[in-house]
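As you look at this complex, bear in mind that one protein chain is not there, while each of the others sits in place.
Up next, subunit A:
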Amino acid sequence: MLGIIIGITSVITIISLGNGVKKATLKNLQATKTGKQTVTIDYYVNDSNDYQAGFDQADHTLLKSKNDLGVSNVKIQRVTKEFQITAVIFDTNKNLTATAVKDRPGVRLIAGKNISSYDNSVQNQRLLISKQTALKNFKSIKGTLGASILINGLSYTVVGIYANNNESPYDTNLILPQETYFQGQVNDQGNSVQITFSKGSKISKNTEHLVTLLKKKGSHRNKGEYSFTDMGELLSGIGKVISALTYFVSAIAGISLFIAGIGVMNMMYISVSERTQEIGIRLAVGASPRDIMNQFLLEAVLLTTFGDLIGFGLGVGSAWLFSLLLPFKAVTTFGSFILAFSVSTIVGIIFGILPAKQAANKNLIDILK
């Protein structure tokens, strides 16, 4: 019984994970028939002094022209969280990090007041500075409030000082209103670009081509690197591990199913010998040897399918647990249920047949004496 449960559990776990990988891989390697797929290419500046957006109108045009690679839409995205800026404080250039917000940020102020969505919408030149940055660049907390900081040619007034917290995205030196910060910039400049592929494109491969193209012709190719996360590659790596695991788990499953089978056979032999009288009575009142055989086979199969149901439940559960640790969802299909069901039925029949035959071939006269 335990063997059946272990066997089916491992089979279902591995099949569900395998299905999950397959599905996730397919989704990432190829745009599905119904949906278009998008991939993001990021730009990282080599020298953080040299802040600028990595993609501009020229890149947009370049990428958009690649219809042959399945590109159907290109959208340059502004980076609003934890980006690098150059700020001028007391006539000195400082490399700082900043986050641009649309609404009042959820930080704890220790002096001054917060910035709000109103500041954002009317493009007020106000910002918040972290306590640490304030102490490093100004003499005192009080002296910081009301001071001016020059960013991209705009002069911002420090209106509040917030306690540093490690919580992203506010773990930066400055927090400023988005509309104010981006007002000088053209809309299609930014450090990442989102590319939508048309149906059926090979996303991984084509994105690689696009990155190669950007390295040759990208407008800011000399000052930074382009990169993208290849989910396809990641998943096919996991897929390889899973299929290697499949052999291992199949071996475990096979062995435990075999042991289970022997266990079932033993149980059935005991049952047959304990119920000799019953067999005799049934034969006497008209059961044919085939009826008796079917009865005991059915009992063996019930035994194994009961184990199967428990094993199936555990398998689905453990696949789900594993998938919490992995970047994809486990997929349990009706097909795997049928598979497990057939496997356990077959085990029941194979190992039940000998005891059942023994029951059917018992000598009636000897039993009834």
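Rule of thumb we're sticking to: a residue touches a chain if its C-beta (ideal position, glycine included) is under 8 Å from a C-beta of that chain, and two chains touch if they have at least 3 such contacts; residues count from 1.
The rule we apply is simple: contacts and distances are computed from a predicted model.
This complex has a chain not shown, and the name its UniProt record holds, of "Acyl-CoA dehydrogenase family protein", "Glycosyl transferase family 2", "HEAT repeat domain-containing protein" or "ABC transporter domain-containing protein", is "ABC transporter domain-containing protein".
The chain omitted from view is touched by exactly one of A:283, A:297 or A:316, namely A:283.
Across the interface with the omitted chain, subunit A contributes residues 277-278, 280-291, 364-365, 368-369.
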